[in-house]
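Here is the structure we will look at.
Only one protein chain is missing; all other protein chains are in place.
Here is chain A:
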């Protein structure tokens, strides 16, 4: 199979993302990258755990003063749901339904953008209400580095998915872009995996004390 081949619903391969050699190689390479990303985020988590609540002044806000359950809960639900909608997008890709795939990707992008908006509001709130900034304490530096790096990944993922949607809007689905869409969705799931650890280790365990 090659990238320019024409397909019907019946001849469309069951795993279009791995039907070409290029697709296979991309798939393997991308998972290697995700293994590296795991190490990157683990080192940021380790730094955060080591520096949590390390503030120079007793009056400064600690984790249990800052975090609030409702905000974290809404953010978690948004990101978790966006993970499911990207699964729907890939389901329609395998059924060769380009329009439905694009619509589900759009829902994913909107949910991701809402998550990002919430994070901006949250950071702004910490800075102005609590004086909790990147340079105010070691706790602040490690918190913003970890959570901000995740937010940066969300922003990058959004731009990635949007560019794919726009660039391929008229092209439709073929074996050239199927691996591209598939990898973007894998990246999006990985972002959710990292968030599961962030809401558990940073927010929930921070509130437990």
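We adopt the following convention: a residue touches a chain if its C-beta (ideal position, glycine included) is under 8 Å from a C-beta of that chain, and two chains touch if they have at least 3 such contacts; residues count from 1.
Just so we're on the same page, contacts and distances are computed from a predicted model.
Per the UniProt record, the absent chain's protein name among "Putative DNA modification/repair radical SAM protein", "Na+/H+ antiporter subunit G", "Cytochrome c oxidase subunit IVB" or "ABC transporter ATP-binding protein" is "Cytochrome c oxidase subunit IVB". Among the residues A:83, A:102 or A:177, only A:83 touches the chain that is left out of the figure. Check A:95, A:124 or A:163 against the missing chain and you find that the one touching it is A:95.
Listed here are the chain A residues that touch the chain not shown: 1, 8-15, 18-19, 28, 31-32, 34-39, 41-43, 45-47, 49-50, 69, 72-73, 76-77, 80, 83-84, 87-88, 91, 94-95, 186, 189-190, 192-193, 196-197, 199-201, 204-205, 207-209.
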